[in-house]
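Every protein chain but one is kept in place in this view of the complex.
Per-chain residue numbering starts at 1, and chain names A and B are given in the order in which the chains are listed.
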Amino acid sequence: MIRFEGVTFRYPSNDLLRLDGVSFEIEEGELCLVIGPTGSGKSTLLGSVNNLVPRFTGGTRTGRIVIDDRDTTMLHTRELATTVGYVGQDPLAGFVTDNVEEELAYSMEQLGFPEAEMRRRVEETLDLLGIADLRRRALRTLSGGQQQRVAIGSVLASSPKVLVLDEPTSALDPIAAEEVLALISRLVRDLGTTVLLAEHRMERVIEFADSVLLVSPDGSVAHGPVRDVLATAPIRPPLVELGISQGWEPLPLTIREGRRLAAPQRRTWAEHPPTLPRPFAPGSVTLTARGIVVKYPSVVAVRGVDLDLHRGQVTALMGRNGCGKSSLMWAIQGAGNKSAGRVESAGQVSLVPQTASDLLYLASVEAECAAGDAVAGAAAGTTMALLRTLVPTIDADAHPRDLSEGQKIAVVLAVELVGNPDVVLLDEPTRGLDYAAKAVLGETIQRMADDGRAVLIATHDVEMAARVCSRVVVMAEGEIVSDGPARDVLASSQLLATQVAKVANPVPLLTVEEYDRASR
Amino acid sequence: MIKRYFLPRPLHPFAWWGFALAIAVAASTTTNPLFLLGTIAVVTLVTLARRGDNPWAKGYKLYLLLGLFVVAFRVAFRVVFGGGDGPTVLFTLPEIPLPDFVRGIRLLGPVSLESLLYGLYDGLRLATMIICVGAANSLANPKRLLAALPSALYELGTILIVSFSVFPQLGESFLRVMRVRKLRRRQSTMADGGGRKTRRERLGVVETIIIPVLSDALERSIALAASMEVRGYGRSGVATGRERLTSTAAGLGGVMLLAVWSYFLLARPGIGPSVLGVNLLEAALLVGGVAAVVAALRMAGRHVRRTRYRRDRWGVAETLTVACGLVMALIVHYLRVIGDPTALNPSITPLVWPTLTFPLLAALVVAALPAFITPPPSLTAGRPTMEGVS
Partner (left out) sequence: MRRLAAVLLGGLLALAGTAGAHAAPAATDGHCTDGASVTVVVDFQELDEDTIIRCVRGLADGATGHEALVAALGEAPSGTIKDGPGFVCRIAGHPAADTDLVLGGSTYREDCVVTPPREAFWSYWHASAGGDWTYASFGIANREVQPGGYEGWSFSLDTTGSGPVPPRSLPTASDGDTVEPGGDGRTGSGSEPASDGEVPMGTVAGVGFVGAAALAGGVVWWRRREG
């Protein structure tokens, strides 16, 4: 169905080849997962399928692309509208109309479908997406998962043969992500659509995939069945890591397979329970928040929350989108809207907001670091040195907006850490980061905690929380629902358990390292 | 069949605009306050009865407030400058003397009923026209209006629709950036203990607010453009050179004819024969200009292969609505040109009671008909679902 022949792509500004002689073939009805480190050519590859990449982004592309036995190399994106559907990360930015029904019909209007046909297809798409009762709702009032489903539906309505999705669940909480991924797998099974899907958080989607396309930073790709590619890939989901380190054959891709392979080990543990790592002893309290209430005109975001943060402790703040995590963090920092409540902290409180790039507005990384030095009153170069410990390979002359997500967060962290804050709050830092970048971030956070700072991270990423955090606070509808050591909250929860925890259940082991240590 | 006629549905936007504009034109030629108040009441009745529940419909009271403001402003103006020209003095405000070289201007002083009424009549006329336009806006969803434009103007309509959604997004970006700015200021003051101003703080609004908001807007607009193109936007057909030439020529010619017609309308040179009070040359220019423009639009839109989802249909109800507006306008026009126009502009000196004669009353009743004889609007909220009924 999709065939790339010797496709090479580079931007004119530098000589770096994003794609270097890429050739592969994807069969009809295949769900192909595209993986690769942050900054590799994943988005470039996905954009090339319907020619968004040279036409909307600039750059030079050579090579040939054949879709459904038709040479589409030189065609415009709009001419491929009936063949390839593309869905990006931010559905709200791509909506043209203002209610669900009209958004679904937009594509067919542009393509000139007759009116009766449009009515029929809109009804069918509403049923397929499971949003028939939302048809008249304004798009802005939908939840993230619903919006993403409408975005998928709006390209589906013209029945394309290929569906390309670029990180569709990165902005969604786990439940909404499950909805979207279930929809996608149903499309593949029931309609026979060929799907190309890029995801950082592979663990959710690996079980549905038929093949994997690994994009390396040097521009080459490796295409093959899932287990074969993952066995040698630099980034793997925790379950696969576990399988490799335990030597399991074949590599487990689903929790069920993992549990079957781990059954003997679990029986051993039932007789001789393993020693669990010592729970972390928190230091003294460095920030006290009492009775925080955050009210917006139409909704109460935080209802009377009490929270203590201890020195040296990394706390995860979890909960579904809209439960008040961000509002709570902004209120604690002080720059956000706080209707009531008291915050007492011994030292400075720093916050890294969700869109870290909002804090970066100077023309180069060098300039940002210099400004950071000036603000904190530190010697020139301190921030730059700190940044290089976080990201050694960063280019000092690059424009901050051209950096990858992980690098942006690193720059912001460096600037804030120079001021020596006592409390560091991070709002969803893991969005858009691959496993390697998350590991680096995890080390940075651990180092901050070792320095005696208190760290609070709002995140959906259970794996990250398990690796780094010693305490987990769960919020729902503006109130704290549970607050306890990470092991207690994460291992026993059905929704928030890590993959390793689900495999090792009932033994509360959270990460691959813990499992390995316990199984020796 | 009557029941089917009255099933809730939104009317074609052109029907409401035709109705409202006809009434506005009729109201603009008269100063009878009773008639104007009656027009406002009737138009409000139609709007309240037949507007939908999209956000545009809820803005009707703003137009009423604007009309009230216009009337109040005009009356106040007359009170402040020259309220005393008239036999019936109501009360006297202390006069503010002005130097001799602005002789003739008087501030405050005696206020007469006549000049208040002059201000009131004039203001009411303008307020009625504003309220009619507001009614059209509330009754006809502007997005459906843009969708109903001829295909040649489609790109223009798309620009307008997209820009409607840009402003809320810009607003959100702005709020987010302001919040981050506050964060930055707090963190920098905490860092150096609130001491000396740093270069970062002294940086202007441009860098810290405008650049992030604009680059956000740029990224979103590229994402929007990509999303539209992915779904096939921009696939208009190709017209030949000759077709383009004829459609452009017809368009320009039509616009020139309309320009000459507008000169006739405003300057009233009185050239050419007249029948029934209508200048035939004027009418010919109007008809010819409109026909040429319509032909140009049709020719330009012929190659566009776009269809419309749930297109608004023009039915009997639409024709009736426009007819009601036109009948009212015609009654007023003929009263003025052929019949007895005294009731249309009741005189102020000498002061007479404004009356609503029978033809004017009939005109108002006709204008109120669309509130009853058109299908009710279809509302989105509160529609019970049929789950459980197989």
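Quick note on the criterion: contacts are C-beta pairs under 8 Å (C-beta built on N, C-alpha and C of every residue); 3 or more make two chains touch, one makes a residue touch a chain.
Note that the coordinates shown come from a computational prediction; the quantities given were computed from them, not determined experimentally.
Touched by the hidden chain within the whole complex are the displayed chains B. When the missing chain is restored to the complex, the residue among B:E95, B:E155 or B:E207 that touches it is B:E95. Taking the complete complex into account, B:A371 is the one of B:V213, B:A226, B:A317 or B:A371 that touches the chain left out.
Across the interface with the omitted chain, chain B contributes residues 29, 31, 34-35, 37-38, 41-42, 44-45, 48-49, 78, 81-87, 89, 95, 103-106, 109-110, 112, 114-115, 118, 121-122, 125, 268-274, 277, 279, 336-337, 339-357, 361, 364, 368, 371.
As a working rule, only the chains that are shown with their structure count from here on.
If you average the CA atoms of chain A and of chain B, the two centres end up 47 Å from each other.
Taken in their complex, chain B has these residues touching chain A: 143, 161-162, 165, 168, 176-177, 179-180, 182-188, 190-192, 198-200, 207-208, 211-212, 215, 219-220, 222-235, 305-311, 380, 385. The touching residues of chain A, counted against chain B in their complex, run 50, 52, 56, 76-79, 81-82, 84-86, 88, 90, 93-98, 101-102, 105-115, 118-119, 122, 133, 136, 140, 154-155, 158, 330, 333-336, 348-351, 353, 355, 357-359, 361-362, 371, 374-377, 401, 416, 419, 421.
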